[in-house]
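Here the structure comes first, spelled out in structure tokens, and everything after it is commentary.
Complex shown without one protein chain; remaining protein chains in place.
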Amino acid sequence: MTILITLIGALLFAVLAPVVGCLLAGLDRVISARMQGRVGPPILQPYYDVRKLLGKERVSVNSVEGTYVACALVFACLAGGIFYTGGNLLLCVFVITLSSLFFIIAAYSSRSPYAEVGAARETLQVMSYEPMVLLMAVGFFMASGSFDVSAVFSLDAPIVTTVWLVFLGLLFILTIKLRKSPFDLSMSHHAHQEIVRGVTTEMSGPTLALVEIMHWCETVLFMGWVGMFFVWGSPLSVLVAVVVVLAVYFLEIWIDNNFARVKWQFMLKSAWAVALLAGGVNLAVLMFI
Amino acid sequence: MAMLGFLIVFPLVAALLLMVARQDKARDAIVWASAIIIGVASVALVAMNLGTQTVLFEFSSPVVDTICTLLSCVIVGVILAFAVKYKNVWAGVLGLAQLALSLYFELALAHGMSVPYGLYVDSLSLLMAFIIGVIGSGICVYALGYMKDFQAHEPEGARDRRPTFFAIMFVFLSAMFVIVFSNNMAWMFTGWEITTLCSFLLIGFTKTEEAINNAFRQIIMNLLGGIGFAVALILCATQVGTLSFYEFLVIGVSNPAIVTLAVVALAFAGITKAAQMPFQTWLLGAMVAPTPTSALLHSSTMVKAGVFLLVKLSPIMLVCPVPSLMVMLVGAITFLLCSFMAISQSNAKRVLAYSTIANLGLITACAGVGTPEAVWAAEFLILFHAIAKSLLFLCVGTAEHHIGSRDIEDMDLLFERMPRLARYMMLGIMCMFIAPFGMLVAKWATLVSFVDMNQIALIVILAFGSAATFMFWAKWLGKLAGIAGEPENVELTVHKSEWSAVLLMAVLLVVCCALLPLISTYMVEPYIVSIYGTLGQAVSADNLWIGSIAVALVVIVLFAGVGRASKARTVGVYLSGVSRDNAGRTFQNALSGESTATVRNWYMEGVFGEKRIAPVGVAFNTIIMVAAFVMAAIGMPMML
Partner (left out) sequence: MAYASKSPWVIHYDGSSCNGCDIEVLATLCPGFDGERFGVINTGNPKHADIFLVTGSVNAQNIDVVREIYDQMVEPKVVVACGICACSGGIFHDCYNVIGGVDKAIPVDVYAPGCAVRPEAIIDAIVQGIGVLEEKAAAMKSAKKGA
């Protein structure tokens, strides 16, 4: 039964998440433009971009790239389905990692020098944020007593009250996960700090459109992780969570517009230090007190 | 019980026959036949006893005891002979020390003690029998083709020593069966020592200076472990008063104080065999041996004997803090640091070796935690590690013979050069580190069991170690996945026997991953229930089935979806300039000359280099083990 619900959830997620994610991406671009003193594009601009990409000629550097990217998208949707149907948080984390792996292999398979540099950096990014993500899942368990996301609805107080340090850690690595400055090493949305185009160098037309859609899905999933910290038994709490998610998204945009890309050493060390401090300390306190 | 006897004796018969057979054809026939027989017999054993609790068999024989004593002497004799021949003092001293201990034990203590139930079967030994019987003999089959190529690379006129090689491989299997089926700890010890000697001979097989040095390193470290085992036996005889492993475990759980030192000593033996830091160097050194040896040592035998012992001890670990802490910490630190060091390696076999040690570390840590959930995780780690690692070793071995290198950088474009092999290798790699494959499900259970026990240090270590694991596997996977131009296909000359073994592992892998929930119900849970009386399963069946669906999806994509001609127009890659030869990634540079773009993977020597990390682990773990011994030894007289 759970399996069926999860699969239906994944299908629903595949339909709805791109809509929400697209609007969030549009919002991102408008707000970024305003921060830079510009008017910016229409809010549906990401949608236009993807529609245009889908209409372009289908070209590829090899026969497999598109398949890998499609896999990445499918598993991102599966992860979303698991999360939003209240499934196991660890499984969700693992499946989204599988999705990133397929994205990385897609870039590696092209064997283009620029794409490979991007792929190697994307791998490094995964390595940087993975400890914190796992510790987040453990923190969730310690605060809610279950790995099932649905457990938050039976709580008396949101889990952020006990694992606020883990939440801060998640905010830190969220920037890496969303590939925003200063941690946009593998691919940047801003041309001025990019080696050609990182991971997506060889992806064009419809394949690139799939990548964009995958990013929308990822954004919706990660924002769900953020919101999860603020949900408890009260139905009103969902509203609170939405407000927090929007605030966090705004914060990410602000960070994106105010920092230049850092070197990989700094990213790795800082992300691991944050995981150790925020995750480790918070969990230790929960265990021993 | 006849089946157990058959599994122990039959490989020995095969080994004898192999010593005699000098022709390739005869050897092929014997190896194929005995491998199939052993495989079928072990599967039959598993099938007949599926879901069994512990079953002890009444079997004791002074003849066997005497044979064991004699074998111990012979083993040490061989070691001493080699030590004298190559002038290795340490091996000689340790060999003599072990001989003295084991003779004292056999003659002075063991004589008066009989173990009426000499053999036993439970679900854990069934799992091990399956691994040894199917994977171990699969590797023997693989070795047929591999050793033909190996012999062809030998200088002209070199003596054909393949009969010895294959004989040792089969003796190895027999010794492993002895270890997993013996309830009499003295017999188990003999099996233990035989595996040590066999791997010594196999590592030193090529007789190069490096091989001999590494073989001696192996024997010195494992003799230390053997001495630990012998000390444990003496303690068992004098303090606990039994040599039956089953009784020992029962007494240990009910009265942990009197077995503390014995368990510490046994765990130490297990740790040396499982190549945990600071003993990791012997397994790394074992890489000089022909690849089937590495595969055998890493996946189904030798190191698995070490973790098998530790997992058997885990019920005692649950109630006995000193060995538990030692095993847990040693395992966890090994897992973390070896995962880090694997990042800095470009030699495929060394990456595999570090990953083996790291995963054994995880199993060790699980055994140290000792809860039902942790044992569930440990058993799955053992199973999936055995299959995936042997698949990977076999693939690397075949690749090495066909591309002439075991460096990951040289495996560039393998996806086109050896299309089938590369896909198998990718499958094996994915199974090692990514959801929804077996290893990750096991890691998931590990994490849950650590959380249940509030082991904060282990949780943090697992989180960081897993991240490092992602890095080194993903970059290898990426190297394999590359496609450029139309390189020549070099896999047409791969031997049939090699394909059969690789295919066997790949099929096993997929089947085990897809049927993981069933394996859990019928093979793993019965053991846990029989030992703990409760069921501990960290991952719910629903989630396991979601994983199975995802496994099916990935496998279909890998073997059916990838590599077909697509409708898309194929174009060259972007080289930021004028391409001269786009398939070769050559472009016109600023001086109108030609440059070729090459990308190497990231090894981050400065951060994760062996020189930086290994000493830390060696120092830490040595201190931990010494401390454990001291604490156990101090605690001992107080308890008595």
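Going in written order, the chains are labelled A and B, and every chain counts its residues from 1.
We adopt the following convention: contacts are C-beta pairs under 8 Å (C-beta built on N, C-alpha and C of every residue); 3 or more make two chains touch, one makes a residue touch a chain.
Computed from a prediction, not measured in an experiment: that's the story for all the values here.
Given the contact rule set out at the top, which of the displayed chains would the hidden chain touch in the full complex?
Across all of the complex, the chain we cannot see touches A, B.
Which one, A:Pro131, A:Pro182 or A:Gly205, makes contact with the chain that was left out?
With A:Pro131, A:Pro182 or A:Gly205 as choices, the missing chain is touched by A:Gly205.
Tell me which of B:Leu535, B:Val578, B:Ala619 or B:Ala633 is the one touching the absent chain.
B:Val578
Which residues does chain B use to touch the chain missing from this display?
Output for chain B: 571-572, 574, 577-579, 588, 592.
Considering the entire assembly, which residues of chain A contact the chain that has been omitted?
Counting only chain A, the missing chain is touched by 29, 33, 36-42, 45, 48-49, 51-52, 55-57, 59, 191, 194, 196-197, 200-205, 208.
In the analysis below, only the chains that are shown with their structure count from here on.
Would you mind pulling out the distance in Å between where the CA atoms of chain A average out and where those of chain B do?
36
Which stretch or stretches of chain B touch chain A in the complex?
412-413, 415, 430, 434-436, 440, 444, 447-448, 451, 454, 456, 459-460, 462-464, 466-468, 470-471, 474-475, 477-479, 481-484, 540, 542-543, 545-547, 549-550, 553-554, 557, 561-576, 585, 597-599, 601-602, 607
Can you check the complex and tell me which residues of chain A touch chain B?
1-3, 6-7, 57-64, 66-68, 71, 74-75, 78, 82, 87-88, 90-91, 94-95, 97-98, 101, 104-105, 107-117, 119-120, 123-124, 126-128, 130-132, 134-135, 138, 141-142, 147, 196, 201-202, 265, 268, 272, 275-276, 279-280, 283-284, 287
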